[in-house]
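Okay, structure first, notes after.
Omission of a single protein chain aside, the complex is shown with its protein chains in their original locations.
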Amino acid sequence: MTLTALALVCTLKPSPQESSTELIASQVLESLAKHGVTGSSVRVVDHDVKPGVDKDMGDGDAWPGIRQQVVDADILVLATPTWMGHAASVAHRVLERLDAEITEGTLAGKVAVAAVVGNEDGAHAISAEVFQALNDVGFSIPANGVVYWNGEAMGKVDYKDLPKSPDSVAETIETVGINAAHLAGLLSASGYPKA
Amino acid sequence: MTLTALALVCTLKPSPQESSTELIASQVLESLAKHGVTGSSVRVVDHDVKPGVDKDMGDGDAWPGIRQQVVDADILVLATPTWMGHAASVAHRVLERLDAEITEGTLAGKVAVAAVVGNEDGAHAISAEVFQALNDVGFSIPANGVVYWNGEAMGKVDYKDLPKSPDSVAETIETVGINAAHLAGLLSASGYPKA
Amino acid sequence: MTLTALALVCTLKPSPQESSTELIASQVLESLAKHGVTGSSVRVVDHDVKPGVDKDMGDGDAWPGIRQQVVDADILVLATPTWMGHAASVAHRVLERLDAEITEGTLAGKVAVAAVVGNEDGAHAISAEVFQALNDVGFSIPANGVVYWNGEAMGKVDYKDLPKSPDSVAETIETVGINAAHLAGLLSASGYPKA
Partner (left out) sequence: MTLTALALVCTLKPSPQESSTELIASQVLESLAKHGVTGSSVRVVDHDVKPGVDKDMGDGDAWPGIRQQVVDADILVLATPTWMGHAASVAHRVLERLDAEITEGTLAGKVAVAAVVGNEDGAHAISAEVFQALNDVGFSIPANGVVYWNGEAMGKVDYKDLPKSPDSVAETIETVGINAAHLAGLLSASGYPKA
């Protein structure tokens, strides 16, 4: 059985603008593909995801379609830029919408990883928040479940404008891919027992 | 000279739904009014604030109008609910939009306070994030610059459904009001020198 | 093969003082025991764990002995009280000392969960920080990998002084135990491949 991954790309920039977040998310999906995981990606800001904490907020809400893709995938890649040292509002919107899944129980046995980029400082706090929120709704986090890049303090360079991914980032992307695929394989074959 | 305050209410619920966040924001404005501060309030989710980090994202962006009210006020009250232990996506959207003011320098000498409500745990982390982001863009934070209420762990009660504000919350609202008004008065009369 | 768990109890109170953190840690170990996991516990503040980020800081450093117990166990239960909305300094000391294990690679395949208590607000942010730090050094986090209790905003009641654990807390302890045991069993039988 093939494992599948969905990347939710939480850049503030609508398509077709270039996005560092999109880039690192695609690199994580490529890494997962080496381990047999079929991936796809949604740039969330291109869709009208309504504020709220229900599964479907009605009135043209685009979340139900995205939600179904989350529910159908074995692995979630939550990719976000860093603004003011925080995850993007779009990422917070996604986490809020996933809140409804606590009572649904739809996410048990799924694996989540994070990918964070920014001109400067913020990634550790962002992966902390992302891990906690995704774990609360039922995702498991594999060892070393985040890849991040940010420049030096008060830097202005974007990840997408680097000549190439720094070696430490490229190696971490490989680790994230192999670990997420391994854990998703284990949990897919043997899910958590009911408490 | 009269001081003014603007409350940005970051509930996920559009008007006219009842909102705990709106309630606590209005209580902070009432407290400020006792110290001569004229207040007004915007429920941000009722407006189409676009994602992005420029002053004006164009295309019907409602931020420029709200931004002008922030720039015109002496005191900002940032009021947010707690979801997943985090500030609402609407609050993060506001902070992102304020990012542009670092280079504008429009917020120097202004004072900010936070108001946070939630069924359960999250307020300290939210006030931390809010203080840091608002301070980065130029706001000063008066002593005890936050009022918050949340129920016991895994609680489900809303602030608006309490029979009345707990005494500790009511007292804190008075402190936040007097301290914010005092600091705004000082900084209004004697702003920061240029570095 | 029997799985083992170690609880690092990060209360600020030396033995034999009563500790809410010790209590909730012992409840998590009892839950794990129902699933065949043998547990033990260390109250860290009783030992002279030196500041630093090396495996052994010398000069009577008690960390090497505790570290060996972490390395020998399949599951780590990091239990901490909440002070100022943050994890205790003792918990931060433990995380700092575990930093050395990134290069050692000793923690791959191990599972970590958190237990957090406090008079009031802070648990979500603490589990976020704990998850991120423990995940960075190699631990995997099972679904719903935290149990927490805190009272209402500005509350003063201790967990140990409740007549009994609230149902929601007791149920979460069962979930944490079953999920941690299950994940540790899977990873013990089939560890992460080398990247």
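Per-chain residue numbering starts at 1, and chain names A, B and C are given in the order in which the chains are listed.
By our rule, a contact is a pair of C-beta atoms (placed from the backbone, for glycine too) under 8 Å apart; a residue touches a chain by one contact, two chains touch by 3 or more.
In this text, all values refer to a predicted model and were calculated from it rather than measured experimentally.
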Full-complex touch with the removed chain, picking from B:Ala33, B:Ala128 or B:Val157, is B:Ala128
Who touches the missing chain here, C:Leu32, C:Ala87 or C:Leu186?
C:Ala87
Which candidate, A:Gly85, A:Gly109 or A:Gly185, sits in contact with the chain we can't see?
A:Gly85
Across the whole complex, the chain not displayed is touched by subunit A residues 84-86, 121-125, 128, 148-155, 166, 168-169, 172
In the full complex, subunit B touches the hidden chain through residues 107-109, 124-125, 127-129, 131-132, 135-136, 138-146, 171, 174-175, 178-179, 182-183, 186-187, 190, 192-193, 195
For review purposes, identify every residue of subunit C that touches the missing chain, sorted by number.
12-13, 45, 51-53, 83-90, 92-93, 95-96, 99, 129, 132-133, 136
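The criterion applied here is as follows: only the chains that are shown with their structure count from here on.
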Average the C-alpha coordinates of each chain, average all protein C-alpha coordinates together, and give the chain whose average is closest to the overall one.
A
Between subunit A and subunit B, what is the gap in Å from one C-alpha centre to the other?
29
Whole-angstrom distance, CA centroid of subunit A to CA centroid of subunit C, is 26
Numbers and ranges of subunit A residues touching at least 2 other chains
129, 132, 136
